[in-house]
Structure formats: C-alpha cells, structure tokens
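One protein chain omitted, others in place.
For clarity, chains are labelled A, B and C in written order, and residue numbers in each chain start from 1.
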Amino acid sequence: MIRVLFFAQLKEQLGCEQLDFPSAGIGNLADLKAALTAQGEQWQPLTQTNLMMAINQEMADLEDSVADRDEVAFFPPVTGG
Amino acid sequence: MIRVLFFAQLKEQLGCEQLDFPSAGIGNLADLKAALTAQGEQWQPLTQTNLMMAINQEMADLEDSVADRDEVAFFPPVTGG
Amino acid sequence: MISVQTQDFSLAEEYQALTQGNQTDGAVVTFVGLVRDFNQGNQVLGLSLEHYPGMTEKALAKIVQQARAKWDLGRVRLIHRVGDLHLSEQIVFVGVSSKHRKDAFDAAEFIMDYLKNDAPFWKKELTDKGPVWVAFNDKDKAAKAQWTVTS
Partner (left out) sequence: MISVQTQDFSLAEEYQALTQGNQTDGAVVTFVGLVRDFNQGNQVLGLSLEHYPGMTEKALAKIVQQARAKWDLGRVRLIHRVGDLHLSEQIVFVGVSSKHRKDAFDAAEFIMDYLKNDAPFWKKELTDKGPVWVAFNDKDKAAKAQWTVTS
C-alpha cells in the first residue's frame, strides 16, 4: 500500500486527510494521481494546476517513482513564513 | 575666520584637533587645503589621498565654496558600523 | 537550531543564543514575521497555520544547509510556529550570525525566500469575510529565483 496524505484546502476539498492506496500498477506520481482521480467526481480537485507533491517527505515531480510503503503527499503551494 | 576640524588618525598626524583660519583669499576647499599645507612640513599629512571633507557638517568636494564662519572638517575615510 | 512549535519565541533569548560566547561573529541579522492586519485585500483577525509534520523539519534543515553552503555563517536559528495565532503575534524567526554583515543579510533573506517556497506550511486567515486560505504569492517565487541567478 501507498500512504497518501492531503493538506490545507486540498484536504478540505477532498474531504480526506489520508488514505492507503494499493500500489499495484502504480509506477510514478502521475500514475497515482490518475488512479486517485479515476475514483470519482469528488477527486477532481486533484486535477487543479500548481499542486505540489512529496514522496517520503521530499518535494517530488509527477515523473518520480513511487513504490509500495512510500508516503506520498499532495498539497497546494505553500504559504508559510 | 574659518573653523577647521581634524579627526581620527589625521588629527594625530597633524597634532591638531581644530583651529581658526583666516578666510581672506579662500574661495573653495582646495584653496583652504593649499593654504593649510603651505604652513609647513607638519601639515603634509593633509596631502594624503582619499581624505574626506565636510563643510558645515555636510560631505563636500575640493571644488565646493568656503566662506567666512564656515565649519570645515578634514578626515580619513570613515570606518564606523 | 531549527524548531517547529506552537509556543511563542523570544527575540531576546534567540539573540542571546546567537551571540553568547561568540567572539568571532561581528554581524547578527534577525528577521521576525508577524501576523499583520491586512493581507491580499482582507482585514485579518488572526490565522491558523497548518503544516506537514516530519517533512517540515526536513525542509527547514535543507534550507539552512543550502544557506551554509553558499555563505560563511556562524550560528543559524530558525523557528516557525504552527496552530492558531492572533493579530500581531510572531510567526517566524530567522537569526544568523557571521563574520561579515553581507553574509548574514543574504543568508537570512535567502532562508526566508526558500521557506516561502519549499517548506510545507499553509496559512488560513480568519478575516472579516470568514476564513480564507492564503494564496501563494508569485513575488515569493521570484524572490527565490533571484538567488540562483546572482550566485
């Protein structure tokens, strides 16, 4: 399984904070995002532009590989400081 | 008279902190500097390069006019902060 | 010293930690970010700061490491608060000591510019029109970009 986390307004839009998603067939972040979005209408917020992603708590891109037991996060551009 | 002040190492080199100098014949800072230097060997430190000057407590150049009762200062480049 | 915390911090204590027993650094630059009353067109009453525990600390450590690689720095302290904050409360602290002032100024500004782009914090402002997630500011992207151009 892949542990998937959502933060800030994305978390509110999805109505979901975290979930475990089957890693079968998931090669990279793009695959994971597509598989999540395919679950239904309520996952459309994942298609918004400018979303940021992390794999195992490091910033990542859609092409980066994802493996079983990885921790993946999707979130809006950061606004701290 | 022109009130003339010296600071820092220039003051030590000249052995003089301030003096009143006759304003007759003094048109600008260059004139004043030349007249001071002409007083004798001990005034040679005034010919060193990079000396800074002020007239009435504002930074000034050799071409700037000096008049009777002005306060003029000669000093090395500043090193505060 | 890097800390992500709910409690407030003291500039005086941070300055003490930057300077005590430190005879080699002649320059100390500090930055404090505070909750201000007006942002992106809204009257702000307070804000709530969410973050990504675990990743936040790693991201901040990486930013400080990048700053140390670019400049000759003495001590660096970085604190970011999370949770609910009221108007005028302190949000973030960066303190840098160094031998020369330019290194301290550049590093402190660099750390803030990178933090604004790379550290997983999100601000939700409580405004007179209700809660509003703060939008990313493109000026922050430009501020980060300048460091790769001029280096």
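The rule is simple: a residue touches a chain if its C-beta (ideal position, glycine included) is under 8 Å from a C-beta of that chain, and two chains touch if they have at least 3 such contacts.
If you're wondering where the values come from, they're calculated on a predicted model, not measured in any experiment.
The missing chain, though absent from the view, touches B, C when the full complex is examined. Residues of chain C that touch the chain left out of view are 10-12, 15, 19, 22-39, 87-88, 99, 101-102, 104-105, 108-109, 112, 139, 143. What chain B contributes to its contact with the hidden chain is residues 5, 7-9, 50, 54, 57-59, 73, 75-81.
Rule of thumb we're sticking to: only the chains that are shown with their structure count from here on.
Distance between chain A and chain B, defined via averaged C-alpha coordinates, is recorded as 72 Å.
For this pair, chain B with chain C, the centres built from the Cα atoms lie 48 Å apart. Averaged C-alpha coordinates give centres for chain A and chain C that are 26 Å from one another.
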